[in-house]
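Here the complex is missing a single protein chain, while all its other protein chains stay put.
Here is chain A:
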Amino acid sequence: MAATSAKDPRQEFQALLKDLQDAALQVKTAAEPLKDKIKPSAKGLSFLEVKNHCMMTYLTGLCHVTHTKLGGQAPTASPALDSLLDLRVIMEKIKPMETKLKYRIDKLLKATDAAPGASDALSFKPNVANFDDDDDENEGADASASDADEEETKGGTTSRTGVYRPPKLAPVHYDDGRKADRAARRALQSAASARLARDLEDEFGDAPEVRGSDVVRSDSAAAESIHKHFADRQAYEEEHMLRVNWTRADKKKRSQLERVGLTNELLNLNEDFGGAVDDDTADFEDVLSYVDKRGKKKRGRHADDEDDVDLVSRSAKRGPSTDFAQRKTAAKRSLHRTVGRENKRRKSAGHQ
């Protein structure tokens, strides 16, 4: 058995050597005719030529390294190693370029097979059906709305790789409609107190006419409000038999009354007509209903009942009736509250 085992490797080695020789001969006979063909020509893609040249040089280098190895030396001693490394790098760069050119090369090969003629030029037109695939490959992680590989969430998109891209929206001012409501309400009030509405109310309203030497009916609403303020104040003073001090605001109002303003009626036309001059579509119905409601409120909820007889005066029944009186009582109440609070605090602090 030892003899056979000892023989086998030798016989194996001999067989292998023979194979090697035969293979080398075969390669030589095959490579001879190719030598003429492989000449650098102006036609064709130089890219492919470079590739082939690189590969061939690489193979020869590889043979040299193997030869060195067989000779017993380390393969790193071979001088072909540097060129081998260079060629390796080049080939690694060539590979992706080739995949990119693959389509073009295939097209060219098909063109050579097909019959020459005018149709050739047309066959080079782009294939629209291939467009979608190309988009996906090129854009990848961009936030474009392509439904093949990307799902669109509300505003944001999730790319193929699963990264969420938020939508690029500029911040916009939020309007909750309260400002518009307030403006509308104020416009209604000013329209209701406009000259037109007041004149209509005087003529067709149910309330009795106001006449008196101390009642001033002026053209400007501001002057009227100031007169009303002072009238309220006087009523309060006479009711409570006392005098209220003049504040800075009161003095200012007094000076405003003395100021004589020359107003051009044509300039205030819009205010007098309750905003109807500027806004043609304004509905006067709202103004009229508002005026009506206000009138009813002034006269009291039971104003329509004629059997009701007020035996007790209004102010006695319902507390302060004018704005001034209301403000005064409120101020007094708050003052009492703060004083009471202070005293309580002082007492508790004192006892401690």
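As a working rule, a residue touches a chain if its C-beta (ideal position, glycine included) is under 8 Å from a C-beta of that chain, and two chains touch if they have at least 3 such contacts; residues count from 1.
One rule holds in what follows: contacts and distances are computed from a predicted model.
Per its UniProt record, the hidden chain corresponds to "40S ribosomal protein S24" from the list "EF-hand domain-containing protein", "NADH-ubiquinone oxidoreductase chain 4L", "Coatomer subunit gamma-2" or "40S ribosomal protein S24". Of the listed positions A:Ala30, A:Leu242, A:Leu267 or A:Ala349, the one in contact with the omitted chain in the full complex is A:Leu242. Screening A:Lys69, A:Arg186, A:Arg254 or A:Lys293 against the full complex identifies A:Arg254 as the residue touching the chain left out. Within chain A, the residues in touch with the undisplayed chain are 230, 234, 237-239, 241-243, 254, 257.
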